[in-house]
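Only one protein chain is missing from this complex, and each of the others stays in its spot.
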Amino acid sequence: MTPDAEPLLVAEHVSVSFSRKRLFGRGPAVRAVQDVSLRIGRGEAVGIVGESGSGKSTLGRLLLGLIKPASGEVRFDGSALQSLSRRDWRALRQRMQIVFQAPYGSLDPRRRIGSQIGDGLAIHRLAAPGQMPEAVRALLEQVGLDASHADRFPHEFSGGQRQRIGIARALASRPDFLVADEPVSSLDVSIQAQILDLLDRLRRELGLALVLISHDLAVVRHLCDRVVVMYLGRVMEEGPARSVLDAPRHPYTRALVSATPRIGAGGRPARILLPGEPPSPSAPPTGCVFRTRCSFAIAACGEAVPPLTQTNHDHGVACIRLADLP
Amino acid sequence: MRRLHARLALPALLILSLVVIALAVPFLGLPNPVRQDIPNRLTGMAPGAPLGRDEFGRDVFSRLLWGARTSLFVAFTATTIAALAGTLLGMLGGWFRGVAEFLSVRIADVILCFPPILLALLVVTIMGPGVATLILMLSVLYTPGFVRVAYGEVLSTRNQDFVTAMTALGATTPRILALTVLPNIASPLLVQYSLTLGAAIVVESGLSFLGLGVVPPTPSWGLMIRGARATMEQAPLLLLWPCLALTVTILAFNLLCDALRDAFDPKSAASVGTRPRPRLVDRFAPGLFPTRADSGAILSVRGLTVEIGTRRGVIRPVDDVSFTVGAGETLAIVGESGSGKSVTVTSLMGLLPAAARPVAGEAVFEGHDLLRRSPDQLRALRGARLAMIPQDPMSSLNPVHKVGDQVVEAILAHRSIARPAARAEALALFRRVGIADPERRLDAWPHEMSGGMRQRVMIAMAIANRPALLIADEPTTALDVTMQAQILDLLADLRRETGSALIFITHSLGVVAEIADTVMVMYAGQVVEQGPVASVFAAPFHPYTAALLAAVPQDDAAPEPIPGAVPPPHRFPQGCRFAPRCGHAQPPCGEAQPLRHFGNGREVRCARAGDLRLGRAAHDA
Partner (left out) sequence: MAYLVGRIASSVVLAFAVATIVFLALHLVPGDPAELLLSTGGISPDPAAVAELRERLGLDRPLHVQYLGFLTGLLRGDLGRSLVDDYSVAAEIALRLPRTLELIAAGTIIALAVGVPAGTYAAVHAGGAFDRIMSGVMALLMAVPVFVLGTLLILLLAQTLKLMPAGGFVPFWRDPGQHLLLLSLPALVIGKGLVAIVFRMTRASVLDILPRDHVRTARAKGLAEGRVLRAHVVRNAFGPVLTVLGLHMGSLLGGTVLVEYVFNWPGLSTPLIRAVEGRDYPMVVGIVLTVSGLFLLINLVVDLLYAALDPRVRAG
């Protein structure tokens, strides 16, 4: 990627909120994602981490264009997703795909897996009907499954195998951008490593740009070049995965890293316990959304949303007290 | 599944023969069902009239079969119209929402506000009775049911990940509806279809019985009952035949509907299935063998084996498990799903499901064998000396009782103190487990609390009667890391303060390292390794322990996958259960391995435990 060429995917100041429909009017708006900007280069792997309610899954769907942002813009390879014609939008779908959390509803229980994997080929006419079985077999082998299993139904597979099927389905249309939403969080440890291995290998072989949404910092650190840390719909910290996760700057990232249990006793900073609970996303605090649980918060933190300040090497931190932190 | 097929076959066969009769009736050479023969009215069974003649001398047998034709024709026609119209409207409403939703679903809701027969009577008043009126009105009556079912199913299907995947692939709406949505909503629609057929026959016959449905002299079961009622005293049998025909037909449709529902809904099918009968295995008389005195151990489990009767035969999810927990000690049990860790502790609590039972071993807790206590003795221990913290705090509190009351209930179950005193204790407990604003929170409902807060309530409940042993079954798995850190902290605090022992089940090795003194690694129902945490993690003896440690990404070490998956309990290998996935397996591994002692409190179930150098330490060296 040349420095001035536009990255594969650019999100600029995207926000979206949801509200439940009631009999009269609507319920309080849940601000799922607020003013997030992001750039993802070709072949780059970006991790989005955060706890439940941080808006990381919503952000993933925004990037894919499956949810329309209330404000802001998402551009894929130069074209803005929300202003595309229906036809161009469909054509673009070939290039951006999604992998879901494994066993839950990610596969249609009533269709053979071969036919589900073939959807991408059929919709975008990437294989003639006669070549379809051959193409599906190749995809199955690519993700490490037995090519003869194309005629089976999803319930005949284990969790890890289903995740491989989900990956094969996403790869069928030969995308160059893939969002993986908690791809291993419901799998056993020994199977997790298998799937992570597969994702890593495919990404390198196919030159995929990958967005990995996860609550597991170690997984993101292992697989991703860059990481975005979210809290209550906003970006707290962003930068190269190792520099953010090994030397976190933002108070929230520090607490998150310190709370992650580790096997070896050494190397982990003293645990920072966050007091209380995350506030409701329908009534986030003013200014910095993290200030209500931050031990460094001062009055000024409530006045304005802190901008993402670049420190060094592409590493941004949204904290006005950055200079005063120990 | 086979039972279901049998349940489907009978009603389906019955309905099929009814349909065949209804279609074939004009060709059977039966007497004209409307031809009157007044001189022979109300005669009994006679040649040529096997069921006798009615009040106008018409042949009852012939009228019965022709009546089937009328009933089924009306029911099938009206139901099919309603199904087609309702499904289409419901799918459009569910998929496009907005105006389509308003026009289909809201109007359907209004029609559903009428009691069916009354709406039917309104239509009859306007249009006059007759078969055409019946079909029109039954179609209108039953379309909303199909709209509702199709709409509800589309709504729940459209948010499934596999439908999102189709959208993400750029599939067109008709393609998604036809290929993905329709097959997934087909089964509930089929159930609704069979349900509606039965209901349509009920309404048709009821209206005919009132003289407001099928117009005489057309043969119809409802009309036959109406006629026979007047002559009940002279010819009671005339009443019986149409009643029987009607009831059996409706029963057949209802049974078909039930069987279809069970066939399509795995959850209800499971509840219908036979309850597995566990094999009866002789139990030792209590006290026959004196319990081994294990000084300092609060719980000592020896050779615990649990069997579950399933359709595939008897399985052993827990096989020969032994461990001890010292007073004030924390034991972590780790393993992947299917390792038997949860079944192990559930059997100690006496909370195994009915199909499962411990068949061998002993579990001595404070001098008594838990496996041989009576249900009442166990109940007295549970929640008092022995308490549990569950995995999912969201579902473990009863949603219809206030959280404070649920804690008070735990106190009152074991101590006879006054309710206000128990409430005061609950308040103190809430304060102790770090619930902010405890006075107000006592009266909160479970749904008003976050996951972390509910887990604090569960902990308060567990420590309410100062137990000697706490069993925590994956207590932080459902929580975010920062919440997990809070809960682990609280548990460590409580243990220091009360001195109670803790069994902590987890699949996270990191959590083990944080909280436990000793660790027990389980694989496929067996203990494969146990010992002090620091020593086991620094130098594992069992290849599975080593592989598990290496599979966790940490620092710069890439995670190393373990090939294959944990076998299901009915396919546990004969010898070492890990051998098929083990990189170090050799011929002796084909035989069952005992748990061997290695000194320093370490035990390992591996033929090669002596000669392997494993773990990260080995890699670094």
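To keep things simple, chains are lettered A and B as they appear, and every chain counts its residues starting from 1.
Here, a contact is a pair of C-beta atoms (placed from the backbone, for glycine too) under 8 Å apart; a residue touches a chain by one contact, two chains touch by 3 or more.
Worth saying up front: this structure is predicted, and the values here are computed from it rather than measured.
Across the entire complex, the residue among B:D37, B:E409 or B:D489 in touch with the chain not shown is B:E409.
Here one chain is not drawn; of B:A165, B:A387, B:A422 or B:I463, the residue touching it is B:A387. Against the chain not shown here, chain B presents residues 109-119, 121-128, 198, 202-203, 205-206, 209-212, 225, 229, 232-233, 236, 239-240, 243, 246-248, 250-251, 254-255, 258, 268, 271, 274-275, 349, 351, 353, 379-384, 387-388, 390, 392, 395-401, 406, 409-410, 413-414, 445, 447-448, 458, 461.
By our rule, only the chains that are shown with their structure count from here on.
Chain geometry summary: the mean Cα position of chain A and that of chain B are 32 Å apart.
If you check the complex, the residues on chain B that touch chain A are 160-162, 164-172, 175, 179-180, 183-184, 336-337, 436, 450, 452-453, 480-486, 488-489, 507-511, 513-514, 534, 537, 547-549, 551-555, 558-563, 565-566.
Within the complex, the chain A residues that touch chain B are 51-52, 64, 66, 89-94, 96-98, 100-101, 104-111, 116, 119-120, 123-124, 158, 160, 166, 169-170, 173, 188-194, 196-197, 215, 218-219, 221-222, 255-256, 258-265, 267, 271, 273-274, 276-277.
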